[in-house]
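One structure is given below, represented as structure tokens, and several questions about it will come after.
In this view, the complex is presented without one of its protein chains, the others remaining in place.
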Amino acid sequence: MFDTPLQRLTPNGDLLGESPLPLEEIRRLYQAMLSARVYDRKCSVMQRQGRLATYAQFEGQEASQIGAVAALRKQDWVVGTYRDAGAMWFHGYPWVNLILGRTGDERGGRAPDGVNVTPPSITVGGHMIHAVGTAWASRIKGDDSVSLTLFGDGATSEGDFHEAMNFAGVYKTPTIFMCQNNGWAISMPRDRQTASKTIAHKSIAYGVAGALVDGNDLLAVYEVCKQAVDRARAGEGATLIEALTYRMGPHTTTDDPSRYRTNEGVEEWAQKDPIERVRRYLESEGAWDPAWQAEVESEESDRVETAVSEAEALTPWTADEIFEGMFAEIPPHLAYQQSLLRRRP
Amino acid sequence: MFDTPLQRLTPNGDLLGESPLPLEEIRRLYQAMLSARVYDRKCSVMQRQGRLATYAQFEGQEASQIGAVAALRKQDWVVGTYRDAGAMWFHGYPWVNLILGRTGDERGGRAPDGVNVTPPSITVGGHMIHAVGTAWASRIKGDDSVSLTLFGDGATSEGDFHEAMNFAGVYKTPTIFMCQNNGWAISMPRDRQTASKTIAHKSIAYGVAGALVDGNDLLAVYEVCKQAVDRARAGEGATLIEALTYRMGPHTTTDDPSRYRTNEGVEEWAQKDPIERVRRYLESEGAWDPAWQAEVESEESDRVETAVSEAEALTPWTADEIFEGMFAEIPPHLAYQQSLLRRRP
Amino acid sequence: MTEMNIAQAVNAGLATALEDERVVLIGEDVGTTGGVFRVSDGLLARFGPERVIDTPVAESGIVGAAFGMAINGLKPIVEIQFMGFTYPGFDQIISHVARIRNRSRHRFTAPMVIRIPYGAGIGAAEHHSESAEVIYAHTPGLKVVVPSTPYDAKGLLLAAVEDPDPVVFLEPIRMYRAIREDVPDEPYTVPIGVAELVEEGDDVTLIGYGAMMKEIGAAFELLTASGVSVEVIDVRSLVPLDTETIIESIRKTGRAVVVQEAPRTAGFGAEIVAQIQEHALFSLEAPVERVTGWDTIVPLRRAEKHYMPSTEDIVQAAHRTLLS
Partner (left out) sequence: MTEMNIAQAVNAGLATALEDERVVLIGEDVGTTGGVFRVSDGLLARFGPERVIDTPVAESGIVGAAFGMAINGLKPIVEIQFMGFTYPGFDQIISHVARIRNRSRHRFTAPMVIRIPYGAGIGAAEHHSESAEVIYAHTPGLKVVVPSTPYDAKGLLLAAVEDPDPVVFLEPIRMYRAIREDVPDEPYTVPIGVAELVEEGDDVTLIGYGAMMKEIGAAFELLTASGVSVEVIDVRSLVPLDTETIIESIRKTGRAVVVQEAPRTAGFGAEIVAQIQEHALFSLEAPVERVTGWDTIVPLRRAEKHYMPSTEDIVQAAHRTLLS
């Protein structure tokens, strides 16, 4: 069980078996991956320029994130982490929100109405159970939304992962647990994180379906997630998916990976790049040309620039505003504290 | 995997395969099970008489507890719960301590020097990781003690179970996880506690050895635990053992099981009683007679009576003494509070 | 009107709340057995297992799942069996429940109630006697209420369910069956953030909440009998605290005893004292007295009485304030 990860596209872009998606859709997802990478790299640069607070790159994980969200419908929920900007954005969370958050502004946390994407979880592990709750509520309310939660290999060590998986198993909630095993939890390599053979094996402990997939393979990720989503929507319960991928960059912009890993892993995984792989496939199908690529990249770059300018143009909160997010109405003790704050010079 | 629990003695007392223990030792363990049952029943009675606070009976689980501890050496650790009095006692924790605790007196929590038995865990789930720590410390200190932790089926749902198992897997600590699956966690039946096929299956999630055993079969429990202890002592890491048993009584003396279960389960399991089973076996081997049984029961009954009298004879704490357990030395703020308390009329 | 005790009043409140389809009750043993205190007795039969949910033993999971339900449109009422078992679920409360409104700038909210039986006095085992209310009171984003009467229990519960924000609802175990009073059969709310002036008097103000109101009531009787004119305030709501009612009283009496069952150091009583001296220092004729539990683990049954603030402690403290 869980011996080899599902693969549909080899690193060379060769299709194995049947494609789960039509070519046009693959082009659309390719474009999304490209966009995500443009965003991701721009953010790293901006962080170095001091325009963003700490930033957590997701380069290398684009297929896991875009492929997973591609299996969802608009009304479904996405509950992810600080490293899941690609997934959040592809489900409708605007770049400008993500960037706002990264400049250090709470307003970034507000998804547009109708977009069921929670703010990125900063603490590790606590958010997965929320996707059990949202999925459960959907069922109680009688709508057929499912909930996708994204998390890392490290997060599986937290007790909350266990409680979330166990609840999902007992109550058969329509939840898809998407573990992006990117090899590292800050400095902790996957094989020191748990002695479990794979993370997919952990599904057994909860009587929940499990799957192991090449996380750098857009088509395989999509296929596995689509099956999980269909099962969930049909009332057959949750699935734990382990997507094997790699964190190409540092943990965050404050991290120095040279303290704990050599470049070997990075070089090895560069050969398995999730974007290049699809590009080769598209090219072999005559569905890719450099001009299109350049156009997408430059358009996306502009879009991100615009988002950054928008975010930066927003006047920071006034002192008064920091009290406004706490309750529906400001209670007397906060009003009093506001008055104390106002007398500051 | 984990399809049928290991059995060595059928409910009729027929031996399957080879006995892991010589007859004399089985007689000794039989006697211990009897003693435990005498204690357990006496406590229930005393609780009804108002002489003990809430009491959690373990009737039906004697083989799981005595069999497990029988596999230990004196210097090993036992880390159990409110329902593990049998195991604690058999590892050297005096009845008088257990009873003191149940009368509502902290002094019951003090194991004699050299007896490595922690006070019973009242909160569910938190103690298992302690047995990872004690085992780990033994290894760091270079002694070859192992640690046995006992817990219930319900406890496996807590996040702390997960973190304990995962640490045990990663660090290969010499820890034996003994889950007494007694079918219930207060009103929650095992099949609503987790969708895992068995609890033993959960070992897979941690890369830890697992075993499923008939928890009402003294010999099988001993055999499985002995193997686990030997592996642990040899540096081969932890084992998760699921012992299938049944809680014959209420959850505690304040519980009313008729609210959530019929008597069927109790009657069914009465046929598989762990003590009667060994009795039949011993009888068939000519190693049991009613006079011996009566003697053991009455001696033990006296011993428990004496323990009760001792416990009750102890003067309750003075007001002053409640401050004395907090720190090695009473710090000024507690001394101040003591002075406030002293001015009480 | 029906005469009932606090357990029954909470039960009645829960039944009323569950009439709203968005409300679910979730916790360990809340269904089949009706809860370890029988507070949810009969609700499973009436509202079904989809709305009255028995869970595995996993407090973080319970709070976290309820939180997920809340952000997706439901109004969960969580029961944690005893306050000592909230700690494993504490991260969910502090890191998620209390923060989602701010984190998402009102896009997602957690209109949920977390019911926690709390307090000592019944000779229970360790962890069954906790009074850790100050932890919640100190956590921004939570409201914290504590009824001490059947009427308030039902009314505050329904106010908590109505509230658009998370409310920690503390149920004093020792009081569950200690008093009975007439409670309206209709739905009604007791507003959160409003203290109750239980007795009016001129010489000294006794301030408390939860199970301590019983000791305060007894102290009131004794003090009154000895000729002292005593004002009594049941705080009822720790957050938001009704500072005004307290300060007004101190301005009148100039003396106060603040009673809390929790350990002394940095308990909620300290906050009340701090606010009194902030707003009414020059009205004080004597130091405000704190009558509290000690900075010890609540002792087990045989010595528990040494821990509990008693009527006599309160009477003595009141007399001390009257000395200066």
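Each chain carries a letter (A, B and C) given by its place in the written order, and its residues are counted from 1.
The working rule: a contact is a pair of C-beta atoms (placed from the backbone, for glycine too) under 8 Å apart; a residue touches a chain by one contact, two chains touch by 3 or more.
This structure is a prediction, so every number in the text was calculated from the model and none was measured.
Asks: Using the touch definition given at the top, which of the shown chains does the missing chain touch?
Replies: Result: the unshown chain touches A, B, C.
Asks: Using the touch definition from the top, which of C:135, C:160 or C:216 touches the missing chain?
Replies: C:135
Asks: Which of these touches the unseen chain: B:61, B:123, B:216 or B:338?
Replies: B:123
Asks: Given the contact definition stated above, which residue among C:87, C:118 or C:151 touches the chain not shown here?
Replies: C:87
Asks: Where the complex has a chain not shown, which of B:11, B:133 or B:265 is the residue touching it?
Replies: Checking the options B:11, B:133 or B:265, the one contacting the hidden chain is B:133.
Asks: Just the residue numbers, please: which parts of chain C touch the chain that's not shown?
Replies: 60, 84, 87-88, 90-91, 94-95, 99, 102-103, 126-127, 132, 134-135, 137-141, 239, 241, 262-263, 265-271, 273-274, 277-279, 281, 284, 286-290, 294-297
Asks: For the chain that got dropped from the picture, name the residues of chain B it touches.
Replies: Per the touch rule, chain B residues meeting the hidden chain are 77, 79, 106-107, 109-111, 113, 116, 118-119, 123, 126-127, 129-138, 140-141, 147, 159-160, 163-164, 166-167, 170, 325-328, 331-334, 336.
Asks: Give me the chain A residues in contact with the hidden chain, please.
Replies: 53-54, 82, 101, 103-106, 122-126, 154-155, 157-160, 185-188, 192-194, 254-256, 259-260, 316-319, 321-323, 325-326, 333-334, 337, 341, 343-345
Criterion: only the chains that are shown with their structure count from here on.
Asks: Report, in whole Å, the distance between the mean C-alpha point of chain B and the mean C-alpha point of chain C.
Replies: 36
Asks: Give, as an integer number of Å, the spacing between the C-alpha centres of chain B and chain A.
Replies: 44
Asks: I'd like to verify one number: the distance from the centre of chain A to the centre of chain C, where each centre is the average of its C-alpha atoms, in whole angstrom.
Replies: Computed value for the inter-centroid distance: 40 Å.
Asks: Spell out, as numbers or ranges, the residues of chain B touching 2 or more other chains.
Replies: 157-160, 192-194
Asks: Residues touching two or more other chains, restricted to chain C: which are they?
Replies: Where chain C meets two or more other chains at a single residue, that happens at 55-56, 58, 60-61, 88.
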